[in-house]
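The complex appears here without one of its protein chains, the remainder shown in place.
For subunit A:
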Amino acid sequence: MAEVEETLKRIQSQKGVQGITIVNAEGIPIKTTLDNSSTVQYAGLIHQLVMKARSTVRDIDPQNDLTFLRIRSKKSGIMIAPDKDYFLIVIQNPSD
């Protein structure tokens, strides 16, 4: 449990990382380094996006599944590692 904290702290301190959130399969945030309102917003929106992405992948090929999702935008980037039960979401600033 402490290892989880330590690892999150380490990643948080890396260059460019704005925040990390872990969300469960229903879209409820479990652990986060952002403030509450942002967390809730990200959790809800990204959960829907991942569900849509996953269903897209699956519809094209039922044997396939989503493994990683990365969004690049002008001001930031979001990386999502989805699993069967949880998502790990990392929000970053592409400062370089």
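One rule holds for everything that comes next: a contact is a pair of C-beta atoms (placed from the backbone, for glycine too) under 8 Å apart; a residue touches a chain by one contact, two chains touch by 3 or more; residues count from 1.
As a working rule, contacts and distances are computed from a predicted model.
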Chain not displayed: protein name in its UniProt record ("ER membrane protein complex subunit 3", "Cytoplasmic dynein 1 intermediate chain 1", "Serine/threonine-protein phosphatase 2A 55 kDa regulatory subunit B" or "Vacuolar protein-sorting-associated protein 25"): "Cytoplasmic dynein 1 intermediate chain 1"
Interface with the undisplayed chain - residues on subunit A: 1, 3-4, 6-7, 10-11, 14, 16-17, 22, 24, 26-28, 30-31, 40-41, 43-44, 48, 51, 55, 59, 68, 70, 72, 79, 81, 83, 85-86, 88, 90, 92, 94, 96
